[in-house]
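One structure follows; several queries about it will come next.
Every protein chain but one is kept in place in this view of the complex.
Here is subunit A:
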Amino acid sequence: MMRLQTDQPTRAERAAYLAEALAGLYEGPVELAPTPGGRRAALRRLRDFDPRDYARTRNDVVRRGVSLLSPYLRHGILGLAEVRDFLVTRFAPGPGLAKFVNELAWRAFWQLVYAEKGEAVHQDLEPAKVSLRRERGVPADVEQAATGLVCLDTALRELYTDGYMHNHARMWVAAYLQHWRGIDWRDGAALFYRHLLDGDPASNSLSWQWIASTFSHKPYFFNRENVERFSGGAYCATCPLAREGCPFDASYEELAVRLFAE
């Protein structure tokens, strides 16, 4: 065991020191996410968050009406109850606030499942409802955010550099890796867990299982129309595959046949 210093004056000095002190315990470059640790920063984000439009804007990957509180909630720097209390006593009841509390409850639910199932959350909790190819290992183009699909590469780059990904983009990336590329959800979940500042054994593995259909009634997948709608068309506008070769450019019925017919 080794005692770490706690008195470096600047963030850069702290980072340089920690990189040496924790040598062998991390993988990849010594880079910082812009999100600062600690409760002061968490409280600033909480104070800046306005939930009134949340129900309408939360799914938009570009406009983002989300709180960005997840790293703090995940590490107990903020509690679910105090966040609820703060918002409910400051904002009048409405669909935005109700939806936000509903999302907080997702976290509470996954924690409940984790308390009950323990390490089993990292394996299939139910049989898949469709046939999954389950190849092992994350493809290199995904590791490098170089799939050529702007909607996914933008999300992956943010994951690797900022340690964050918007919820809707997490759903796209997770569905793409599993249903289009045939990768086992456990490898996708491990990739997310390594990078997300909010990386949480329960929320992460159980969300991947929800998309796989091993903890839901059916698999989640999406199409191009969904990407265009929830990004205001921004990704497709610059995507080299938009005119030809977009793997998402089909109806849900067609995609279901393409992805899941044996």
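In the analysis below, a contact is a pair of C-beta atoms (placed from the backbone, for glycine too) under 8 Å apart; a residue touches a chain by one contact, two chains touch by 3 or more; residues count from 1.
Rule of thumb we're sticking to: contacts and distances are computed from a predicted model.
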### Task
Out of "Photolyase/cryptochrome alpha/beta domain-containing protein", "dihydrouracil dehydrogenase (NAD(+))", "ABC transporter" or "Fe(3+)-transporting ATPase", flag the one the UniProt entry gives for the chain missing from this complex.
"Photolyase/cryptochrome alpha/beta domain-containing protein"
### Query
Looking at A:52, A:84 or A:186, which makes contact with the chain not pictured?
A:84
## Note on the structure
For subunit A, residues touching the missing partner are 1-4, 6, 11, 14-15, 18-19, 21-22, 24-33, 35-40, 43-44, 46-47, 71, 75-90, 93, 97-98, 101-102, 104-109, 111-116, 118-119, 160, 163, 193-197, 199, 201-202, 216
